[in-house]
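What you see is the complex with one protein chain gone and the rest in place.
Showing subunit A:
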Amino acid sequence: MATTIEAPRSPYSRAPRSRGINWEKWGWMYMRASGLVLVVLIFGHLIVNLVLGDGIKAIDFAFVGGKWSNPFWQVWDCLMLWLAMIHGANGMRTLVNDYASHRTTRGILKGALLFSVIVLITLGTLVIFTFDPCPAGAPADLLASFCSAS
């Protein structure tokens, strides 16, 4: 088959892609939109958990019990989990495309990314919404104070 080489700087002539969704464009939009929301969610997370009160010293089971008995923080953490995992994994996909030169390597690495995102989002979501701040039989001094008031 004869190949024609176009003159340099001749205008782009291939017909623009017209069918189907432009996934790369929406991925690009997602990185920016989720980034803006994540600024608020992550800074809020870090301020409440690391800066206010006694910071990291205060974090234990009872602390989590106090936060996740409030739907506000459940929704907050759930949003943060989904947005950050998808943003991070999509960013890592860009890196795989940039640095893994072999087709099979790229496939394996992207498969591993997809797998870990699905497993961790499922696990994290289940943890948030099946969490019991006052598990039966646990020593009361490890639990939030509202557990003993019955």
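Here are some notes:
We adopt the following convention: a residue touches a chain if its C-beta (ideal position, glycine included) is under 8 Å from a C-beta of that chain, and two chains touch if they have at least 3 such contacts; residues count from 1.
We adopt the following convention: contacts and distances are computed from a predicted model.
Selecting from "Cytochrome P450", "ABC transporter permease", "Ferredoxin-NADP reductase" or "Succinate dehydrogenase subunit C", the unshown chain of this assembly corresponds to "Succinate dehydrogenase subunit C" (UniProt protein name). Touch with the hidden chain on the side of subunit A covers residues 32, 35-36, 38-39, 42-43, 46, 50-51, 54-57, 59-62, 64, 81, 84-85, 88-89, 91-92, 95, 116, 120, 123-124, 126-127, 130-131, 135, 138-139, 142-143.
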